[in-house]
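One chain of protein is taken out of this complex; the other chains stay put.
A and B label the chains in the order they appear, each numbered from 1.
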Amino acid sequence: MDTGLLIEKIVLIVLLFAVSLGVAAYLTLLERKVAAWMQDRIGPDRAGKWGLLQPLADGGKLFFKEDFIPANADRFLFIIGPGLAMGFAMMTSAVIPWGPNIQAFGRDIALQVADVNIGILYIMALSSVAVYGIMIGGWASNNKYSLFSAIRASSQMISYELAMGIAIITVVLMSGSLSLREIVDAQHGFWNDGYFTWNFFKQPIGFIVFFVCTVAELNRAPFDMAECESELITGHHTEYGSMKMGFFLFAEYVHLFIGSAVISALYFGGYNFPFMDYFSGNTLAILGVLAFFVKTGFFIFVIMWIRWTLPRFRYDQLMGLGWKKLIPISIVNMVITAVAVAFASGWFSTDKKDQTEPASAKMEVVADKQKLTLNQSTIKH
Amino acid sequence: MSSIEIIALALGALTIASALMVVLSMHPVRSVLYLILTFFLISANYVLLNAQFLAIVNIVVYAGAIMVLFLFVLMLLNLSKDNEPRASNIMKLAASLAAGALVIVLVAALKDAIYLPVVENVQGNSQGLVENLGQLLFTKYVLPFETSSVLFIAAMVGAVLLSKKEKQIID
Partner (left out) sequence: MLRSANFVGLLYLNLMSDVQDYIPIVLQSLVVLAFVVGTLVFAPKLGPKLSSAKKDANWECGIEADGNARFPISVRYFVIAILFVLFDVEVIFFYPYAVNFQALQLEGLMAVLIFVGFFLTGFIYVLKKGALEWEK
């Protein structure tokens, strides 16, 4: 790694940062437009054409509002809460591969901030620590409604994380890697060997479980127990105003954007699209990024559509769905997938001759890799 | 001193500082926040030692799950200012004596480990990568792996007992 690569990564990080914020800002407009469309209204249309300047107006308003802290709140934690929510939301995008490598300035640039080999677990980890923003913020407000919201939301988020984790395992099982880049590359193109390559067509049940869990993790209707306008008066951010509340709202939309991107990367091929082998180089890269954003946009729309269609769950129904339905379904799905793949690979056949021995082959590869890294380190010293 | 050693030392100092803040902070919820920060820093240490899977599991399980449990416990307790337990001076003295004794025991136990070269040898080692870890876990250490699941069932029995107890109170 050299200075050029470092500059490239910094440019990518800043770009991704700007895109996440911009997309989140315009998702607030999109949400209001979608809601208006579904309820046969017009929606925001005063600021700019079709209300296109509305997010800027909203953002500006939030910046210049009074920063309110209740007298009996815990001041330090009250300020930290929204910071945690926003910070964790903005960190999740680091491991998502946004497109095939692009050639520019004589370099081969990967459109991914960090290709770590535990990528999908990184997303799991960040979605599991995302509860702290709501929890700390709700508790610090010293408001009973906020406290209920904080506890309900965190309990809900940890419950759905389990089923989500098991659903991801089936995807990992089929692609053999935790790296998101490799999971996406394993779904190359659209059609191969007489079947679809995208994980959705191989794992429809896993997809449904993952999708439901994502909506629950995002705290969006019908799982919006954290906000619950009609009973908890918007819950954990009741006492917040100014940019602190802006952070909670923004974090929600950044999560919506990244969550949809993860769904399309894991189950809908990410930047892969049909007939992609006819293109190459930068054309492929640009079309790939476009395909990825189209898929992400589609899921954002579906999640909004669900919000404006379904009523909210009751809390015991919500916990019942997470624990008693999704966990058993996903674990049975995992076992069936493992056994089916094993059966297809002929592990159960008594005729040992047919079997190749990938176990020893893999061991050799690992040993070679170790040798290689050892050599590198001896050269360096 | 190579740059990796400098990074390791700086990271170690940060980790110890945030761990100290956990015990020095007077407010229990802030202590939990510092503990979460400490877990993140420990994960960074794991990454430096090339134990990536352990690093991320540390965040998922400790920072993501066990700390939520801690916060629930804090919220389960009554944290009002008026019924805060007040420690007398004798209690404080006894506590510092006990803690000091623990430090001596820990230092005595770890004094051999301190002189081991920490960073250099581990760098070429890819044992902590998830592939190699899985290979070991499901071949050499498969029995402890299975036994751990029995441990989980035992813990579940405990948790279920907890929930039974509350019912009696309600009745």
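The working rule: a contact is a pair of C-beta atoms (placed from the backbone, for glycine too) under 8 Å apart; a residue touches a chain by one contact, two chains touch by 3 or more.
Quick caveat, the model's predicted, so the values are computed rather than measured.
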Quiz prompt | Interface partners of the hidden chain - shown chains only, full complex considered | solution = A, B
Self-check item: Selected from A:Gly87, A:Gly189 or A:Pro274 as touching the chain missing from the view
Solution: A:Gly87
Quiz prompt | Option from A:Tyr26, A:Phe190 or A:Trp323 whose C-beta touches the chain left out | solution = A:Trp323
Practice problem: Kindly state which of the options A:Thr28, A:Gln54, A:Ser127 or A:Asn143 is in contact with the chain not pictured. | Solution: A:Asn143
Quiz item: At which residues does chain B meet the chain that is not included here?
Solution: 2-4, 7, 47-48, 50, 52-53, 57, 60-61, 64-66, 68-69, 72-73, 75-80, 123-124, 126, 129-131, 133-135, 137-139, 142, 145-146, 148-150, 152-153, 155-160, 162-167
Self-check item: Hidden partner interface residues of chain A, rising order
Solution: 1-3, 5-7, 9-10, 12-14, 16-17, 63-73, 79, 82-83, 86-87, 90-91, 94-95, 113-117, 121, 139, 141-147, 151, 155, 158-159, 161-162, 165-166, 169-170, 172-173, 176-178, 233, 238-239, 242-244, 247, 315-316, 319-320, 323-324, 327-328, 331, 334-335, 338-339, 341-342, 345, 347-348, 358-359, 362-363, 373, 376-377, 380
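Note that only the chains that are shown with their structure count from here on.
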Self-check item: chain A-chain B separation of Cα centroids, rounded to whole Å
Solution: 27
Quiz item: What does chain B use to touch chain A in their complex?
Solution: 27, 29-30, 33, 36, 52-53, 55-57, 59-60, 63-65, 67-68, 71-72, 75, 123-126, 129-132, 135
Quiz item: For chain A, which residues count as touching chain B in their complex?
Solution: 74, 76-77, 80, 116-118, 121-122, 124-125, 128-129, 131-132, 135-136, 139-140, 147, 151, 154, 158, 161, 178, 362-363, 366, 369-370, 373-374, 376-378
